[in-house]
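First the structure, in the form of structure tokens, and then the observations on it.
Note that one protein chain is taken out, while the other chains of the complex remain in position.
We call the chains A and B, going by the order they appear; numbering starts again at 1 in every chain.
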Amino acid sequence: MTAGIPTAGIPMPKKAAAPPAAPDPRRHFGAETIARFESWKRQYPDERAALIPILHAAQDEKGWLSRETLEAVAAYLKLPFIRVYEVASFYPMFHLRAVGRHVAWVCRNISCDLRGASAIVETFRRKCGIGPDETTPDGKLTLKLAECLGGCASAPVVDLDGVYRENLDVAQVEKLIAELK
Amino acid sequence: MTKVTIDGRVVDVPEKTTVFEAVRGQGQVLPHYCYHPGIGIEGSCRVCQVEVAGPGKMPRRLAISCRTECAEGMEVWTSSPPAEGARRMVLEFLLKNHPLDCPICDKAGECTLQNFAFDTGQGRSRSHEPRRQLRKRVDLGDVILFDEERCILCTRCVRFQEVVVKDPQLGVVNRGTDSVVATAPAADGGDTPLHGNYQGNLADVCPVGALTLKKFRFRARAWQLQATPSACSFCSRGCNTIVETFRGSIQRIRPRFHPDVNKWWMCDVGRFAFDDANDRSGRLASPVVRRGGVLEEVDYDVGLEEAAKALKGAAGPQLLALASPFFTNEEGEAFRALCATLGAAARFVAPPTADPDELLHTGDPCPNRRGLTDKGLVVSTPDEVAALVVSSKAALLAGERVIDALELIPGGSVFLGNAKLPCIVTERRLVERDGVVACLPAANAFEKSGTFTNVNGLAQPIRAALKRPPGTLSDLDTLVRLRDAVLSSGHAKPAAAHA
Partner (left out) sequence: MAERYLLPRLEKPGYRGSLEEYRREGGYEALKKALAMQPEEVTAIVKNSGLRGRGGAGFPTGLKWTFMPPAADPRPRYLAVNADESEPGTCKDRVLMERDPHSVVEGVAISAYALRAKASYVYIRGEYRASFRAMERAITEATKAGLLADRPIHLHVGAGAYICGEETALMESLEGKRGHPRPKPPFPANFGLWGQPTTVNNVETLANVPPILAKGIEWYATMGTKASPGNFLCGISGHVERPGVYEVPLGIPAKTILDDLAGGVRGGKKLKAIIPGGSSSGFLPASAVEKLVMDHDGLKNAGTMFGTGAIIALDETSCIVRATKVLCQFYHHETCGQCSQCREGCAWLDQICGRVENGEGRPDDVNTLLALADGMRGKTICALSDAAAIPVQLAIQHFRSEFEQHVAEKRCPFGNPPMHVHTDGLDDEKRSELVEIVHSDVLTLLNEGKSTSGKGMAVQ
């Protein structure tokens, strides 16, 4: 015989805890970036369409897209965070990890491969000590492999900080590397 | 209606029926993953392929049956060599990276990858490549454990959250063969846990053992489970369920499809609240009466007689008669009859209600409020019972967790301490109070059969999935015999047993 009255209780649905507040986009981003956001938003009948251009603008300011930055973008566009995260992770141009001050994309596709792309990748390894998806310890340079950049007729091509360097050879790449600050 | 030919047979189907559903209507379930009638058509898994010709002059070709609408004169071949070959190829692709986890995977035995591969697949893989390796125990909160490697990216889980619960929490992250289903990353670097009252459905809709219930992990094999169709007793929706037991304990509860009540879903409250029912400790296994100040176990003849005597002595309007809110319609009727005999108002205690949740839970934890009130029992709000508690001299409490319900009422537990309690029909508690005269064993909702009337007035059967403690009578039997005993002035008359 048990003493006392144990209370099994009547189970009810749990109220979900309020999610932690997302960072305020207007505090997270500079005024110029917010202005760019606003300008992108205006040109679509549905604001969600501005997401990818806005992610570019956010990355232009921050250098990469941290979790916090992505949350701020989600808050700005009033989208569920998971929807923003899935989009950011789909597109290779969005860096979800910190990158160096410079980012060099070396095209590794067929036309560039036929005209010496592997030697260029090797040059970066030799001169900077990094391979693809790696960053130099001093934070100067991140190396990435790109798929066809559309510079096939001027192969091999490196997209360095958003500028196409075309018709490259090993010597020119060494010079580019030396000039990086 | 539209006429189509399926495997040589001409069939009439309603307009706009998909080939998949038309074929299902003929008794054949084509392999399928991304399609779920409650979630929608996606068209990405490609496994439901058949051959179709038409409408009109469109040539014979492979098509996914989930998205192809039947058109007049269309011809369908479900098991031609191209159709079977196409499905077999899709399965070979899916099995290339799928881990060989069957021996340790909960889904084994009810896994549609196993089943469809067995029916359609080729038995051997041609792959010599190392399998993709991912995280195998992703903690997604209280309910779900996620094995990334087993996932075949059917996206049912993602779309379930989006479309059914309307609360997006899952997504597909990365691209191509690096794709994984995931929740958003949390600030601490882990995965945001799932929230909400419908997480259990994710394990139901997952065709493989990727999303599994923590509560069911390694408890039993699917083929060991004894399935009892029933209905949920934790709110007035009455979601249809399948209660699955093994070695006399409930291992799992799953929803059962009902087009008007709960469709394919049930909430986590009803899905997981069976630990109490499995806990056999402290169950009353026989009637108990107070003899010489001490509660003693007795047999039913004695117990019923003592209870009847005590009730007769307390009969009248000052007898507070409270039924459990979990009584079936049949028990409610028997209780009403007993109370009529005792001259007491038949009431039942309704636990406090809350707002309805996002989908199914009505907010009213009483599964049979309509049924019991239809039978003439008076629903007593907590405030009303609190007032009655003050003015009553004795109480008849009957049924599962009536004491829990009472304890939720202001003054209820004080009352339990002070007043005379000539009779309690209870499943568990042996109440050590001076006022208690007789306790008769009660059953819980998993141990009885009967009907509940849900919030919309639909009477639905529940079926016992567990056995009562051996030798005990059902609540229905107990109430009927109690009334007989009261009527027959002290002689305990054995009445015919009811089921």
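Criterion: contacts are C-beta pairs under 8 Å (C-beta built on N, C-alpha and C of every residue); 3 or more make two chains touch, one makes a residue touch a chain.
None of these values were measured; they are calculated from a predicted model.
**Student:** Which listed residue, B:Leu153, B:Ala354 or B:Val378, touches the chain dropped from view?
**Tutor:** B:Leu153
**Student:** Out of B:Asp139, B:Asp275, B:Asp299 or B:Asp383, which residue would touch the omitted chain in the full complex?
**Tutor:** B:Asp275
**Student:** Identify the residue among B:Arg24, B:Lys136, B:His258 or B:Arg290 that touches the chain left out of the display.
**Tutor:** That would be B:Lys136, which touches the missing chain.
**Student:** Identify the residue among A:Ile34, A:Leu96 or A:Cys148 that touches the chain left out of the display.
**Tutor:** A:Cys148
**Student:** Considering the whole complex rather than only what is displayed, give the residues of subunit B touching the chain that is not shown.
**Tutor:** Contact residues on subunit B toward the absent chain are 43-47, 49, 62, 64, 67, 86, 89-90, 92-94, 96-97, 101, 103-104, 126-130, 132-137, 149, 152-153, 172, 175-179, 218-221, 224, 247-249, 275, 278-281.
**Student:** For subunit A, which residues reach the chain that was dropped from this view?
**Tutor:** Contacting residues on subunit A, toward the hidden partner: 43-46, 48-53, 55-56, 83, 86-87, 90-94, 105, 108-111, 113-115, 118, 146-155, 159, 162-164.
Going forward, only the chains that are shown with their structure count from here on.
**Student:** Could you give the separation in Å between the centres of subunit A and subunit B, each centre being the mean of its C-alpha atoms?
**Tutor:** Comparing mean C-alpha positions, subunit B is 45 Å from subunit A.
**Student:** Mind listing the subunit B positions that touch subunit A in their complex?
**Tutor:** Touching subunit A: residues 168-175, 182-185, 187, 192, 195-197, 234, 267-269, 272-273, 276, 282, 288, 295, 351, 354, 357, 361, 365, 401, 403-405, 407-408, 413, 416, 428-432 of subunit B.
**Student:** For the complex, which residues does subunit A have touching subunit B?
**Tutor:** 1-14, 16-17, 20, 67, 80-83, 85-86, 89-90
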